[in-house]
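Of the protein chains in this complex, one is absent; all others appear in place.
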Amino acid sequence: MKNKLSHFAIPYVIWMALFVVAPILIVVIYAFSSASGGFTVANFARMGTYAVVFTRSFKLAIIATIICLLIGYPVSYMMSKEGPRFQRIAMVLIMLPMWMNFLLRTYSWMSILENNGLLNQLFQKIGLIALYNQVFGTDLQYFRLINTQGAVVLGMVYNYLPFMILPIYSVIIKLDRSLIEAAHDLGANTFNVFRRVILPLSLPGVLSGITMVFVPSVSTFAISKMLGGGTEMMLGDLIEQQFLGGAYNPQLGAAISLVMMVIVVVCMWVMNRFGEGEEQAVMM
Amino acid sequence: MSKELIRLRDLCMAFDDEPVLNHIDLYINDKEFLTLLGPSGCGKTTTLRIIGGFATPTSGDVLFDGVRINDVPPYQRQINTVFQKYALFPHLNVYENIAFGLRMQRRPDPNDPTGKRKVKIPEEEINQRVMEMLEVISLKGFEHRKPDALSGGQQQRVAIARALVNRPKVLLLDEPLGALDLKLRKDMQIELKRIQQQVGITFIYVTHDQEEALTMSDTIVVMDKGCIQQIGTPEDIYNEPKNAFVADFIGESNIIDGIMVRDKVVKMYGREFACLDGGFAENEPVDVVIRPEDIDIVPVEQGQLVGTVTNVTFKGMQYDIIVDFRGFKWLIQTTDHSPVGARIGIKIDPDGIHVMKKSQYSGMFGDYSSFSEEYDELDDASLALDEEESGDEE
Partner (left out) sequence: MKKNNSLLNRLFMVLVFVFLYAPIVLLIVFSFNAGNSNTVWKGFSLDWYAKLLHDRLIMQSVYTTLLVSLLATVIATVAGTFAAIGFYAMRRKLRDPLMTINNIPMMNADIVTGVSLCLFFVAFFGLWSDFASWLNGVQHLVRLPIRLTMGFGTLLIAHICFNIPYVILSVGPKLRQMDKNLVDAAMDLGCTWMQAFRKVILPEIKPGIVSGALTAFTMSIDDFVISYFTAGSSASTLAMTIYGMTKKRVTPEINAISTLLFVTVLVLLAIVNIREARQERRRSAELHRV
């Protein structure tokens, strides 16, 4: 009977061939083609001129991932020690923003960070700006918060923090309680239990979280446009430009996309070595 | 002379208003193998966890070497635990699992004259002690294996080694043999007893298996519903149970309503039996315990009581024979076979009869009626016969 059941997957396999494999193959083809249709590696060479964009994207993505880790791990750990009612409510609260749409969430920061936005209004009211002017001898009316790299990082952290919390939390919560008791029994105080038992065993979740934050961060483009003002271009902006923007060059865009895919494959490989496959869909 | 190592004083414990331990008073000696025995929910594991420091009693004291340790966390107690499901660290191999506790220890620096500075145990010593332990549990060569590459019995032994290598004063064992198959369990029982005597420390063992308790223990503490029912050596508990619960929990027993006529004479079924117990009030109602193996089957004329065999089961070592005496079913274990339906007489030596005071457990145990439902019809028929032949029972 099992053999009959495996036929259920055939339609989906066909679908995948059409809509997953074929598109990727097309990207690969474009990446190695020139505008006239011949084979070339010129596209990859051209990427070198955009090295600045690459480093900028990587830099910001790494910073965002680290911040998410610094915030997300402690939150997951603390949540795991709470009672089940708190945990259920906390899970809902963390998931809820994801139902609101990524763009709305990013947009909401625009009005907070604007030059006469809410944060700056707050700083003015409490006299922080005046203080700053005094100390540094400047004459600012506001702090420039929006259209900075910092704002982009903030946007990334805000949007992707739940993706760091959820995998780590779900791994910690499944830890065998008796392991922690055994560690205590053998002489480890709370700090040592964390360092020698909980931390190593939560590593798969951490890797999962890092991947789920780094990949969207390095390839983002809406956040950089909306909060970064579009002046500092990132990889996502670059790709978009090649397809729907001014500089129409799908071959170059495909090449950059291919590089992006390689990054993802590397992340997946690292995760598979140390983690388990299901942590991706670890949502519920 | 063994000195007292642990004392539990008036220990009470409740979970969410549900009482789990009721005024537990117990002392445990050095080098003793003590077993907490009882059915699920009796409080034995809770008691163990309180001693280990994983639970805090609602009231009462836990004394270790005379010092109150209620508020001392587990990692500061000189006690180690073997957990029920072993709790081996999956990310560490066998060597590191065993070495874990040693790596946590700090002791005064021998180079420091003031003795205030603490240092770790040196690596060579850790290595030596771990390898020694591997030898003791016969797992030399397994150092680099991870727990998931070990069988249940091997994981068990690693768990024991991990605890013992720290040289604790007391080892707590929470039903450690539950997951092993029968043959392995019996071998491990002997192993554990040997290790305990070889290492020479106190073992506090929790189990619901009475045979296991009888095999390994110096002292057994029988518990039920959060109270201690009886404390004693295996022989005491078996031969002189204090109430119907203990009598039924340990081994098989027939428990009959009786009346203590006077010292050394007890009356059952209107007939008087000689026994060895005394100290009861005249004509006090009592529970009488008679072990199945202490009953002899004799011809009807020689019997103290006469009944009908309703069920015979071959058990290898002996026959389990259910006999009906006026509606109450007895269990007799004997190597003599009697056919079903036969009228037999029974004879009990005075030292086979043990008398207990009535308790809340009276009437709950000791009747083997459930063994022979299908012969109830036969019973009704033979009951009529019994009435006619009541003259026989004298």
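To keep things simple, chains are lettered A and B as they appear, and every chain counts its residues starting from 1.
The working rule: contacts are C-beta pairs under 8 Å (C-beta built on N, C-alpha and C of every residue); 3 or more make two chains touch, one makes a residue touch a chain.
Not measured: the values here are computed from a predicted model.
In the entire assembly, the chain absent from the figure touches the shown chains A. Across A:55, A:111 or A:134, the residue that sits in touch with the chain not pictured is A:111.
Taking the whole complex into account, subunit A touches the unshown chain at residues 1-13, 15-16, 19-24, 26-27, 30, 71, 74-75, 78-79, 81-83, 88, 90, 92-105, 107-112, 114, 116-118, 121, 158, 161-162, 177, 180-181, 211, 215-216, 218-219, 221-222, 225-226, 236, 239-240, 243-244, 250, 253-254, 257, 260-261, 264, 267-268, 277-278, 280-281, 283-284.
Keep this in mind: only the chains that are shown with their structure count from here on.
Note: centroid distance subunit A to subunit B, computed from Cα atoms, is 57 Å. Considering their complex, residues 176, 178-179, 181-189, 192, 196-197, 200-201 of subunit A touch subunit B. Looking at the complex, you find that subunit B touches subunit A at residues 52-54, 73-76, 79-81, 83-85, 87-91, 100-101, 104-105, 162-163, 166.
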